[in-house]
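With one protein chain withheld, the remaining protein chains of the complex are depicted in position.
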Amino acid sequence: MKLRVLYFARLRERFGVAEESLDFSGATAADLIGQLQARGGVWAEELASGRAFRVAVNQEIVTLDAVFPEHAEIAIFPPVTGG
Amino acid sequence: MKLRVLYFARLRERFGVAEESLDFSGATAADLIGQLQARGGVWAEELASGRAFRVAVNQEIVTLDAVFPEHAEIAIFPPVTGG
Amino acid sequence: MKILVQREAFDLGAEVAAMSQGRTDIGAVASFVGLARDMNEGSGVQAMTLEHYPGMTEKALAALVDEANARWPLLDTTVIHRIGRLLPGDPIVLVVVASQHRGEAFAASEFIMDYLKTRAPFWKKEETLQGERWVEARASDDAAAARWIEP
Partner (left out) sequence: MKILVQREAFDLGAEVAAMSQGRTDIGAVASFVGLARDMNEGSGVQAMTLEHYPGMTEKALAALVDEANARWPLLDTTVIHRIGRLLPGDPIVLVVVASQHRGEAFAASEFIMDYLKTRAPFWKKEETLQGERWVEARASDDAAAARWIEP
């Protein structure tokens, strides 16, 4: 399926992309993270297991076992630091 | 010794006096309360053991065993209800 | 530290602005405003009158703030308590606490209010349809203050 993926803050800067559309054949957030890690470089580095990042599906933070619905808006970002 | 005694709020109204000067031959707050209770009527009623009231000496709340210094300003009042 | 006992209303925004004006070290300002309600103990309140013990009041409020400063690293504190006749909706008391981090500001403002409720010599008399009545001290206020007693 097609996914729209947004990146914010430090991850947006490191990846050099704020938003992309990608083909995704997996099912879960963990599958997407694996697909992005396979790009190597900063992708492998920032999304390595043990690194702190968050995944949101349709604007709600989820755990890595979350299954993506069709046409989902996915976002990947660092732990939040507002307030 | 001479004591200046102030009364506030419900006690001021019930005793019908805001301030008085009295001769005191005791030593502690408990002695003063005993002397006032001996007046009978509302004094005996409001200052009976088990009734909630506070005694302040020179503008600090004390316990009944507190010894009065010379020329002390004493105040007797109900539990506070501000804020 | 700023402590006032006054008949006039206070201005929350102005007090917080005065506290933080020109400073860049404050990260958190917690405020509390207590207001007169139209209802208490199940019956309507048309007005209330606040009596206090002049002289002791200011000392007691300063002692509360001193104790808060001893417990937490605070940058500034303001306490304003009104006296006299107030109507439902009127503000009664203001507490503002500034600190570097939010935990201290929250804790100290709640601490000051809890101690004020049990230690500062103010008394409320309410006007109701059934006549006037002195507000009785609440066990819940004693319990709230007791939470802060250190073991």
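Think of it as A, B and C in the order they're written, each chain with its own count starting at 1.
Methods note: contacts are C-beta pairs under 8 Å (C-beta built on N, C-alpha and C of every residue); 3 or more make two chains touch, one makes a residue touch a chain.
Note that the structure is a prediction, hence the values are computed from the model and not measured.
Within the whole complex, touches from the chain that is not shown fall on A, C.
Between the chain not shown and the residues A:Ser25, A:Ser49 or A:Thr81, the one that touches is A:Thr81. In the full complex, subunit A makes contact with the omitted chain through residues 6, 8-10, 13, 52, 56, 59-61, 75, 77-83. The omitted chain makes contact with subunit C at the following residues, 11-14, 16, 20, 22-39, 88-89, 100, 102-103, 105-106, 109-110, 113, 144.
As a convention for this text, only the chains that are shown with their structure count from here on.
Distance between chain centres (mean CA atoms), subunit B to subunit C: 26 Å.
Shown for subunit C are the residues that touch two or more other chains, of which there are none. Contacts with at least two other chains are made by no residue of subunit B.
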